[in-house]
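Written out below as structure tokens is the structure these notes cover.
Shown here: the complex without one of its protein chains, the others still in place.
Our next item is chain A:
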């Protein structure tokens, strides 16, 4: 399984002026156009020069046109077309923070809906039907036991890819805080899975995972169906949490305007900083931060705090709509 995550160094050049979209879906274009327009027309958008001074300077040099020509927007962890939920984006300096957040390897939480009795070729309910099975023998208890097995096998993988020596006191400290996680590339790992709703033939699971893709989650639903001697397809994959960003921080489509975006950025700033500090500090022996001493480390943390534009959050259509690129 290919691990999910950022696909780097592949900027998508769009045939419209001014908006450089790195790794973003094309359907968000109208949003970014309007953003660029708004940002250019806003009176005090630039942090360095005051509005008056900047306007005078531009008049002096005969500059005309929008103040901002380029707006760098980066996307966080991938969300495929049939899925929905929290999707993290970064603007400007936020792109660097996105990279740092990616290196923290925080877990993502999904709500996955499934349906017993069918099996399709792409594991979702819109694929070609291959088999139908009975499911009246399935009970919630049986499902929960299968979930326990899945959690157990994934725990072993977690340990293996975390590269932590289990015999050290640091391993104990990390385990108490729940910070034993793979800090590099690894196959998809499910750290926790539980059943939220169960009403035959439908069921709903909450899955906490790392380095996953949504297709992997659909495959997990299919395999649960097989283990229960039946079959299952996945009807819904919705990301409810991506690291520190939850559904509550996310902006629905009606709020995709500049003011809400700015407010969302401000609200999330503190959370992002604390998470970065916590994870980078805990794993400092594995990262280049290890070479820094105390004062340098605090300076780095302070510079992270001074970034104005941290990651921004947008929410894709909330489960009912299916996005088409």
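Heads up, the rule we're going with is that a residue touches a chain if its C-beta (ideal position, glycine included) is under 8 Å from a C-beta of that chain, and two chains touch if they have at least 3 such contacts; residues count from 1.
The rule is short, and it goes like this: contacts and distances are computed from a predicted model.
Here one chain is missing from view; checked against "V-type proton ATPase subunit", "RCC1 like", "Dolichol-phosphate mannosyltransferase subunit 1" or "Two-component response regulator", UniProt names that protein "RCC1 like". Only one of A:126, A:153 or A:257 touches the chain withheld from this view, namely A:153. Across A:71, A:106, A:171 or A:195, the residue that sits in touch with the chain not pictured is A:171. One chain of the complex is left out; on chain A, the residues touching it are 119, 128-134, 137, 142, 145-146, 148-149, 152-153, 155-156, 166-169, 171-173, 175-178, 192, 194, 208, 226, 228-231.
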